[in-house]
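Right, I'll just put the structure down here and ask away after.
For this depiction, one protein chain was excluded, whereas all remaining protein chains were kept in their positions.
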Amino acid sequence: MATAAITTEREHYLNKEYGIRSWLLTTDHKRIALLYLISITFFFFIGGFFALLIRLELLTPAGDLVQADTYNKLFTMHGMVMIFFFLIPSIPAVLGNFLVPMMIGAKDLAFPRINLLSWYLYIIAGIMMLHCMVTGGVDTGWTFYTPFSTAFTNTKVIEAGLSVFVAGFSSILTGLNFVVTIHRMRAPGMTWSRLPLFIWAHYATSIIQLLGTPVLAVTLVLVVCERVLGLGIFDPNRGGDPLLFQHLFWFYSHPAVYIMILPSMGVVAEIVPCFSRKRIFGYQAVALSSIAIAVFGFLVWAHHMFVAGISLYSAMIFSILSYLVAVPSAIKVFNWTATMYKGSVTFSTPMLYAFGFIGLFTMGGLTGLFLACLGIDVHVTDTYFVVAHFHYIMVGGAVMGYLGGMHFWWPKISGRLYPEWLGKFAALIVFLGFNLTFFPQFILGYLGMPRRYWQYPAEFQVLNVMSTAGSTILAVGYVLPMVYFLWSMRYGKIADENPWGAAGLEWKTASPPPTFNFEETPEVTWEAYNYDQIPAPAEVLIER
Amino acid sequence: MSDSPIAVEHGPELRHHFASVEQQRDAASLGMWLFLATEIMFFGGMFCAYLIYRMWYFNEFAAGSRSLNLKWGTINTIVLICSSLTVALGVRAAQMGKRKLLVILLILTIVFGLAFLGIKGIEWHEKYEHHHIPGASFDATALEKPPYSNGGIDPSHEQIYFSLYFAMTGLHALHMIIGVGIFAFLLFHAWKGRYTPQYNTPIEIGGLYWHFVDIVWIYLFPLLYLIDRKPLG
Amino acid sequence: MSEHILSSKLYYGIWIALMVLTVVTAGVATIDLGPFNTIVALLIATSKALLVILFFMHVKYTSEKLTKMVIISSIFWLLLLLFLSLTDYGTRYAGHG
Partner (left out) sequence: MFDNFPLWPARASTGAGNVDALYIFLVLLASFMSLAIFTMITVFALKYHRRHGREAEQIEGSHALEITWSVVPLAIFMTIFAWGAVIYFQERTPPRGATEVYVVAKQWMWKLEHPEGQREINELHVPVGRDVKLIMTSQDVIHSFYIPAFRIKQDVLPGRYTTQWFRATKPGVYHLFCAEYCGSQHSGMIGQVVVMEPAKYEAWLAGGTTSGSLASNGESIFQQLGCSTCHRSDTQGRGPNLAGVFGKPVQLEDGRIVVADENYLRESITSPSAKVVSGFKPIMPVFQGLVSEEQLNALVAYVKSLNPASAGAQQQGPKE
């Protein structure tokens, strides 16, 4: 590997061409990744804006800031935007898009034009969602439960449903592209057992996207048909079963939570070895546990329905199955931790995020065990306990992983380094703000405060105030990285091709990479995470 | 990126990021198979609804099924099977480089596809005339009630059968329409002589899609038309 | 995965088999076999589908293991959806509201 001197003249994917057209019609996976980066960031701030309004409203027990209907629309749009337009595409469509071909030594994804198409579908869906918001919004909750969504609300269910449908298509196409790419485009010598764990995680994610998303799609089509054409498949007045909708919805939406977390797990599995200068502990177990999560994830969906009116026996089956999926998660947590044992650990920003991920994911996951436990779930379902559980995993886990990954690969993406001390500072703020926001919600939930409440009994106020205070700190923590990333694009120190001394093919090409990733197709002769053969970087990380 | 997908070193069909034509074809075929897997789950959601309501409301499903036109249903199945044959032969013609034969077979496929849609239209129209479309004007009184065992029919449950009938056949028909579109596209390029024994992947994967839509109908036919066709009395 | 051109005779044979099975399934449906009507109908549909997959879609001769795995796992997932839903619907009114 030639450490070509980085000069600004070198041609790479960013400066190869200029102009709007060269971006909007690109088929380069790296440019598409950046398109996604911009669009999901936009939606993240929209969703976050709604979250702040929610928190402000809940500052006082009375519903005083907004109307009840507005509040209902706020949490609905918050959930829909955050899930379908931010978290599901976040890591796969940005980091996955950017890195999957590079990590396996390919020039691009298997279907570059489909990749672009999937971004356009995402944008169409996003515009529909935005249009839906400005023209009135929806108030069904992100879960679209029937018969409220089909027969009672008079908000824009049709448009929101179609928007999610289109976004689902985009997600399916991304997954399809990844699976084909991973199967067909690996460089010579890149065997399955040499794949980075990030790739395994994306492979598992893609399986879920391929087999789960279509069920959501058809379910939403049926809901739309019920509203528009008067079909009656979920209509209790005609003997339809409202629970059938829930079964079909969760058949997708439970596995979908693993679409959100698996890529983050993949990111952590790259960061931890790198900053411990060690091969990951038990490569095989970590790789296979991703697949296990993807498969078992499909067996547990009705744990969202323990009090919905499903049969007693069915509830027991789904409860026990829910615990199965926790085992591979446990393996991951323990293996990451064990990787640090006898390593050579440095506290860089990505590593701090990885610590945050492991800690908060563990807490979120453990509270998931509470929820999967029938006796407890009856009391805490549909309360803030659930809200806290999933924010711990999705915000504390998945978003931390995403930010960690963004920091880790930012030098590769932009060719620049961000200011390290600011990075650490922001990570700390996010961690503190996060816990202050969501820890009180566990207590609120057990005390019995139901979720989706616009106003609440006064005795819950103290904890709500804490939560609201935390969310403003959290907001600062999220705005900071955006600011210094932008700043670094211009003023950051120039990064060489491997600033962290990391293993992996993506670090063997220039930063930013050339259009076809590699000057010539690499041939892989080493195992993944061969940190014994890579010198630790001298300068960047030695900071006390 | 403005570079045209056609790189100079390879044949014109090989896109730049693939190493070989085989790799490209294998990728396309795997891609189509994965897409079909998603389609199975797409229809699967409706099959799940079908299974449960058929269990719950068997009488209504039986009566509804009886009211469908068995003659048209069978003919339509046959039409689709014929179209699958022409597709299969078409792929073969493309592999052997017989352009004219390919064009004829593609035209035939499209004709069969349109015939299927036409017949479907006739059937739907019949349903409309008999007030079997779910909604306010729905009327189940004219349905033949199976007199053996228990014969009660609840009109609201009957609507669930017809809701599923329209959802399933409707989404199947949508797939047919898309299929006809794809084949029109293939026909255009076949006409221009783009497909050769070396390069015919589009025909092949287009064919996979068509066969899949056929298979869906192969199941829809017994599930919707043949629930209960035993002689009455 | 090399090109393997099947003879057109085979295609015609499969086509005839499919036509015959279609007529048979429509015919059998009019005979009262009790619960076996459904079973026979599904068996015939499945054999028709198999014929199409194996021959028209070339799975038997030209495709690799991966294709078969894709097919099998998608069917497996479909069955997951159906059977796990039935754990609810099959036991819902068994004495408990």
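Going by the order they are written in, the chains are A, B and C; count residues from 1 in each one.
To be clear about the criterion, a residue touches a chain if its C-beta (ideal position, glycine included) is under 8 Å from a C-beta of that chain, and two chains touch if they have at least 3 such contacts.
Keep in mind it's a predicted model, so treat the numbers as computed, not measured.
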Could you tell which one of A:115, A:213 or A:319 touches the chain left off the display? A:319
Which candidate, B:65, B:156, B:169 or B:200, sits in contact with the chain we can't see? B:156
Out of A:230, A:282, A:419 or A:514, the sole contact with the unshown chain comes from A:282
Among A:24, A:38 or A:330, the residue in touch with the chain that has been omitted: A:330
Identify the residue among A:438, A:454 or A:500 that touches the chain left out of the display. A:454
Take the complete complex as the reference. Which residues in chain A touch the chain that isn't displayed? 63, 68-69, 72, 139-141, 145, 147-148, 151-153, 236-237, 239, 242-243, 276-285, 306-309, 312, 315-316, 319-320, 323, 326-328, 330-331, 333-335, 337-338, 340-347, 355, 358-359, 362-363, 366-367, 369-370, 372-379, 381-383, 443, 446-448, 450-457, 462, 531-532, 536, 541-542
Residue-wise, where is chain B in contact with the chain that is not depicted? 56-59, 149-157
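By definition in this document, only the chains that are shown with their structure count from here on.
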Contact counts by the stated rule: is the higher one at B-C or A-C? B-C
Cα centroid separation, chain A vs chain C, in Å, comes to 37
Centroid of chain B to centroid of chain C, CA atoms only: how many Å? 15
At least two other chains touched by the same residue of chain C: list those residues. 66, 73-74, 77, 81, 85, 89
Residues of chain B that contact two or more other chains, please. 26, 30, 34, 37, 40-41, 44-45, 48, 52
Sites on chain C touched by chain B in the complex: 1, 3, 5-6, 8, 11-12, 14-15, 18-19, 22-23, 25-26, 29-32, 37-38, 41-42, 44-45, 48-49, 52-53, 55-57, 63, 66-67, 70-71, 73-75, 77-78, 81-82, 85-86, 89
Given the complex, residues on chain C that touch chain A span 66, 73-74, 77, 80-81, 84-85, 87-94, 96
In the complex formed with chain B, which residues of chain A make contact? 16-17, 22, 25-28, 31, 106-112, 114, 172, 176-177, 179-181, 183-185, 210-215, 217-219, 221-222, 225, 229-233, 237-241, 244, 247-248, 251, 515-516, 521
